[in-house]
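Mind having a look at this structure? Questions to follow.
Yeah, one chain of the complex is gone here, protein chain that is, but the others are all in their spots.
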Amino acid sequence: MLTTPALNYNLLAPILIVLGGALLGVLVEGFIGKAYRARIQIVIALASIAAALGWVISIHNVTSQSAAVDSVSIDGGGLFMQGAILALAFVALLFFTQNDHFAPQASALPGSVEEAEAIRAGVQMTEIYPLVLFAVSGMLLFPVAHDLITLFVALEVLSIPLYIITGLARRRRLLSQEAALKYFLLGAYSSAFFLFGGAFLYGFSGSLSLGVIRTAAATPGSNHIFLFLGVLFMSVGLLFKVGAVPFHSWTPDVYQGAPTPVTGFMAACTKVAAFGAMFRIFIVGFGAIQTDWRPLFVGVAIVTMAGGAIAAIVQRDVKRTLAYSSITHAGFLLAGVIALSKAGLTSMMFYLVAYGFATIGAFGIVTLVRDSTGEVNDLNRWAGLGKKSPGIATAFALFLMSFGGIPLTAGFIAKFSIFTAAYASGNIAIVVVGVLSSAIALFFYLRVVLIMFFKEPTDETVTVAVPSFLVSTGIVICFAITLVLGVYPNLLFNLANTMTTLVP
Amino acid sequence: MNLLTITILLPLVGTAALAVAPRGNTQIIKIIALVSSLITLVSSLLMLTKYKFGVTGFQLVSSHTWFKVFNINYAVGIDGLALVLILLTTVLVPIVVVGGWNEAEGGRWSVKTFYMLILVLEMFMVAVFAATDVFLFYVIFEVMLIPVYFLIGGYGRGDRAAAALKFLLYSLFGGLLMLAAVIGIFVISIKQGPGSFDVTTLSHLKISHNTQDWLFLGFFIAFAIKAPLFPFHTWLPGAARSATPGTSILVLGVLDKVGTYGMIRFCLTLFPEATKTFAPYIIALSLASIIYGAFLAIGQKDLNSLIAFTSISHFGFIVLGIFALTSQGITGASLYMVNHGFSTAALFLVGGWMIQRRKSTQVEDFGGLQRITPVMAWCFFIAGLSALALPGLSSFVSEFLVLIGTFTRYPAAAVIGTLGIVMAALYVLILVQRSLHGSLQAGNEDTPDLNWREKVAIAPVIVALVLLGFYPKPAIHLINPATSQVMVAAQSSDPTPLAGR
Amino acid sequence: MRTSSHLVYLIALPLFSAALLLLLGRIADKWGHLLATLISATTFGIGVAEFFSMHSQSGANRAVTQKIFEWISVGNLKVDASLLLDQLSVCFVLLITGVGTLIHIYSIAYMDHDKDRRRFFAYLNLFIAAMLLLVLGDSYLNLYVGWEGVGLASYLLIGFWNQNPAYAVAAKKAFIANRVGDVGLSLAIMISFAQFGTVSFAGVQAGAPHASPVALSAIGAMLLLAAAGKSAQFPLQSWLGDAMAGPTPVSALIHAATMVTAGVYLITRSNFIFDASSTARILVVTVGVITLLFGAIVGTAKDDIKKALAASTMSQIGYMILATGLGPVGYAFAIMHLLTHGFFKAGMFLGAGSVMHGMEDEVNMRKYGGLAKLMPITAVTFGLGYLAILGVPPFAGFYSKDKIIETAFNQGGGKGILLGGAALIGAGITAFYMTRVVVLTFSGARRWKEGAHPHESSILMWAPMVVLAIGSVASGFLLSFGSSLVNWLQPVVNASNSVGGKELMNPWVVSLLALAVVVLGAGYAITKYRTVEAVAPEKVSIFTKAARKDLFQDDVNDALLVKPGKALTLGLVATDNYVIDGAVRLVGWVLSEISDVLRKIQNGYVRTYALIMLAGVFIGALIIWVVTV
Partner (left out) sequence: MDISNYLYLSVILFTIGALGVLIRRNAIVIFMCIELMLNASNLALVTFSRINGNLDGQVASFFTMVVAACEVVVGLAIIVTIYRSRRSASVDDASLLKN
């Protein structure tokens, strides 16, 4: 009689639901006619994410436990991250629905007859939706993974679909494909480091489980060279995913080249997943040798915060600007990892949600500013947006202010709490560099506000598309969350504060 | 609900009323704004009647949990210092509305938006002085910049966008340094008991010397930028050149006072030892401000930047008084804040009317107005006299208190400070001579004198200047208990007379 | 001490009248001057009443106080708005309100054609109020309010015709020179407070014996600076000549009789400081002597009748200041000269105004000549004032000025001879330039401009002149008869009855000496100005040129203060732009340059990106290696 390991399907259900949705989407691609595909795919995607989110909510206060032998830990921290990913993905998906962001026929050459035909037929690649669902399922797994294999698999499951959808932009396809190539090559490169690091950790501890690695790291006298190589190489993979300097170079190019709604989705959800995993790995796996890796992380955080902020100053493309902004934010978020405390985790969780919604909202608005050839990403052509479309401009300004950490926005509370955690853990340098970088970053956020509100419109061809119901809903949700969490942070912060348990 | 909270929220009610008002009918919008600000004024006067004079500590306190994890509260309360500054705010806003009745027209956005921004700003200004929770203070300190940003950028003139951006960036930069310090002091409070942002609780913390120095600097630089103190002042002239008169009044008259108020409320109270460490340097800076501001005021050709530089000189006096750490100095500085509010208001109001009539901001374009528009000229002259602290006008009492309070501790500083007295006469009288006296400049012949609305706006300011000059007792009585409390918290006492020892 | 509830009216009435006239505007044009004059007369009435009620008391019981309200109270600084009327201030009250009222009356006629006459009277009342506050305040701070108040009134009146740019500049100059002096007063107040914890006269007096000599000298020096500003003493004298831009009644009241003597009042009031500090006294007499000679010399070359009189005023106040520096004995004589000077100089100024009135506002004496016949009353009253200033017995100046010269000599030793000699020479020069004025104006050939019709002024104008002329004749005798003023002031200034204990020179000798130099000076002037050209000669000695240019006072100020100040201003404006704001822009520039470098690193090549990553790995390895080893 063979015994199978006990899997707690109740706790794994969110991941499985999303995976199921993805598989269903694949079937739809195969069996449903082009005319209906798009709608059905949207419904499936939104429904499966909503169902998963509902499930996460229903189990959000289960006691922490291992759900699949020792490979998956379902605990407060993990569930919060999952919930955040699902909520962000849901809203991000809303922005996929309006306008034609995606290539009609990815395999057709840009400018070819086939492409022209496909455009005439009015089709869009609907594979996007199942791919997003696959990525989401990887993201859901990443922060709850408790051993190195699961981590690696989850990392790849979340990355590979993203490589593909990065290359599916309808316009400026060459750029999009190039972005996909860069993302893919560099992503695989970093994965290799991640895996190599994992190998060394396994060699060091004799186990793939984070818990065992921690125990081994805590005992002095073993062969620590393997441990430190392992920590370093795994860090590379994780820091790459969050876009920390000097592993950030892909970010501006990929953010710019990818279809804008995808950029929003990627920027928000990947960060949650990666930071969730990073926190778990470093507190569960390497918590005992904090003092050894902390200087590295402090250094990375500092150059990330400052580098992102400074590099953004001369940018003129709105998506690149936001990309550099996301790099800066990665630096701020690293402060939470460095604090490596309950407060650090809480504030990191809050930060991820606050940042995520603002980012999705911001990229969502970028999708609406268009001329006859598609989106207008040149910031100078955004002049006078405040006059053309005050509502949209105001929303964008609010998101920027949240990025900048102006009080009464969620971003401010996030920044405040994460700096407090870092300060309390004794990392004052992070706080000082953090506030200085924020000051620099404010310059380019405010410049965008200035361009939108205080410059006369120069380009009459730029218009703001009327947002559809779903897109409006998305913007309103992002706007409301950014504002409400800024004015009344208790709503989320108290929840986050109770969900900081992590399975050791 | 607590009266103080009501006063804070009343402008918000006005804003809401404006929001639903018809966009096209500007008269109704202006009247709504005026009525709202007057109701706020009445409410703040009610607070004055309820206030118990001569009692130390905060009154009309109210506290509600806001952000539980960090023990952040919506905690408000006023002492005498806060009360006089709130009254300054609520008095000036209606004056700004009446005095700048037409200044919103021709802006980038509607008149309605202008007054909504003004009223929102009023709410923040009242709230910032009322906040007794450091976090709450910080939040308002930062967020109140936003309406000003839009007021300058949307309704100003000249290179308004750049001026607005410079103003905002400067202030936010200071604010971020302060954020680091706020975080620092909170973390210390966590380590010494339940974490708190309550200013009174925080003032009892034991903080090491070194830490105090850094935290002090975080707060101080933010306030010095806001105040503005030399050499953190370069945002001000541009902002003053670009802003409408009403905005300038609110920025220089009230908003900047948050800086000096903050120095008293936070720098002195929370970091007594660091205060003593840095006081000599800060006094040197404030003296530099006094002299430098005055020289630059003399050198300005633009009326608005001239007024701005006079303010830099005056803020030098305020800071001087604060860091002299004597009761005369602090009370004088506090009173100076109020008086400077009125005197700047008068200067900007009348200056604004002159500019509006002449369509030029250059001093050289005026001249001989005394004959053509005697009432306007007189108002400007009186405003100028209050800027040079003529006895009998309110600024004198405060400037004198600052100097005498400084002298007892830092005689040399006070001696240098008195140079400011002469310089003030220079910049005011040169301005008066060029703009009001002399032969009539071409183009000024048909300048109309003040109309009724303008007279109504300026009259209360001048009354306040004269009244507080001759009878400052009520204000001083309000401020004195706050001063003595600050002196205790700052662990300072007045020097005793030398000859009696 | 006695209290009174009337003192406040002395200040409040003219103040409210001034405010009323200014606020009502043109409505009050018809009757404004009458109200102002009435108010001024009323204050004189109150002053007289107070004087008699004081006179009926004895010695130490004469002073009266009134607390109006608590003004400033912070820490141990407590200043009430309180008034003090004692033997010293009552002299001033009578002088101010008395001469003030006369000049109000005079001005009704003098300013008849000016459409802003109401405003003029408002300013006059404002001045009266401020000046009374100055002499009635019971503390230095109250005094300071009046002190700056008269400065304001003076500014307004000098610049009364401010549409004339030169006049506006003169007004500004006066105010600023005064402000420099005010700094001295404010510093004196600060030192007093730091030393004694109070700023009231009584408090400082009580504390003075306990203070260090350095502190007392410092207070004294600062008070002297204040006095120099207000009383146009060296080195702050330069404003007074230009102040003649104001209407002539103003020159008479403010820049001759009352305001400019405030410095003398201040020093006399602070006798307890100067008595305790010999250093301060030396400074005082030095300033006094310099100024009395300075003014006299400048007076010899002025062709503008008002400027000549202004120089004379400066010189005469120099005498008073000199007197106050001579120790307890000098105060009373200073005040006596102040009072007599108030009569004769005001009288002469009004006379000058009368002449100008008749000569279509011509001020150049070279364009006068032979006016005595046509303006007999003016000539006679002016002549009486002339005799008084010369110190011809028994006119007023004889009693007061000779006493000062005598006291100076009695200082003894080289100091006595120096001071006394200077004062004596000053008297001679005074005789010269005053004779010059009289000769040029009233006698000799008529050098009038075409179309001039000199005529005697109306009764409203000559009546005050007559009253003042009577004062010029009689006041000296009245004040010194039986040492009445000296005794009267005794409780305030501790002045001794006799001229010091050591009478080194017989008073008669001094008087004869003084008379001799006066005769010399006057005689020389008469011979020299028998014939006068209508246009000032260009070829004159270097001394005359220097005197015409006020001994280069403006050039010195220009070179020392104005030019460097302007250069500094320009420099600082540039500094602000290029250095201070430049530093801010530099930060921005550096950041954007770095940003540009980062932008270039982001070159689009995958290989570069991978290289950056790998470099990161190596640096990371290095960090971990450094940390762990």
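A, B and C are the chain letters, set down in written order, and residue numbers restart from 1 in every chain.
Here, a residue touches a chain if its C-beta (ideal position, glycine included) is under 8 Å from a C-beta of that chain, and two chains touch if they have at least 3 such contacts.
Since this is a predicted model, take the numbers as computed values, not measurements.
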| item | value |
| --- | --- |
| Chains still shown that are in contact with the chain withheld from the display | A, C |
| Contact with the hidden chain (one of A:28, A:53, A:74 or A:180) | A:180 |
| Given C:173, C:345 or C:599, the one touching the chain that is not displayed | C:599 |
| Touching residue (missing chain; options A:11, A:24, A:133 or A:164) | A:164 |
| Candidate in contact with the missing chain, chosen from C:282, C:478 or C:614 | C:614 |
| Residues belonging to chain C that touch the chain removed from view | 599-600, 602-607, 610-611, 614 |
| Touching residues on chain A - with respect to the absent chain | 106-107, 109-110, 148-149, 152-153, 156, 160, 163-164, 167, 173-175, 177-182, 184-185, 188-189, 191-193, 195-196, 198-200, 202-203, 206-208, 252-253, 256-257 |
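Everything that follows uses one rule, which is that only the chains that are shown with their structure count from here on.
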| item | value |
| --- | --- |
| Overall pattern in which the protein chains touch one another (line/ring/star/complete/other) | complete |
| Pair sharing more residue contacts (C-beta pairs) when B-C is set against A-B | B-C |
| Chain A and chain C: spacing of chain centres that average the CA atoms, whole Å | 78 |
| Separation of mean Cα positions, chain C and chain B [Å, integer] | 37 |
| Chain A and chain B: spacing of chain centres that average the CA atoms, whole Å | 44 |
| Residues of chain A whose C-beta touches two or more other chains | 443 |
| Set of chain C residues in contact with two or more other chains | none |
| Of all residues in chain B, those that touch chain C in their complex | 230-231, 233-234, 292, 295-296, 298-300, 326-328, 331-332, 368, 370-371, 374-375, 378, 385, 390-392, 396-397, 400-401, 403-405, 407-408, 411, 414-415, 418-419, 421-422, 425-426, 429-430, 432-433, 436-440, 470-473, 476, 480, 483, 494-500 |
| In the complex with chain A, residue positions of chain B that touch it | 66-70, 108, 138-140, 142-143, 146, 150, 153-154, 160-161, 164-165, 168-169, 172-173, 176-177, 179-180, 183-184, 186-187, 190 |
| Chain C residues touching chain A - in the complex, by the definition given at the top | 588, 591-592, 594-596, 598-599, 602, 604, 606, 608-610, 612-613, 615-617, 619-621, 623-628 |
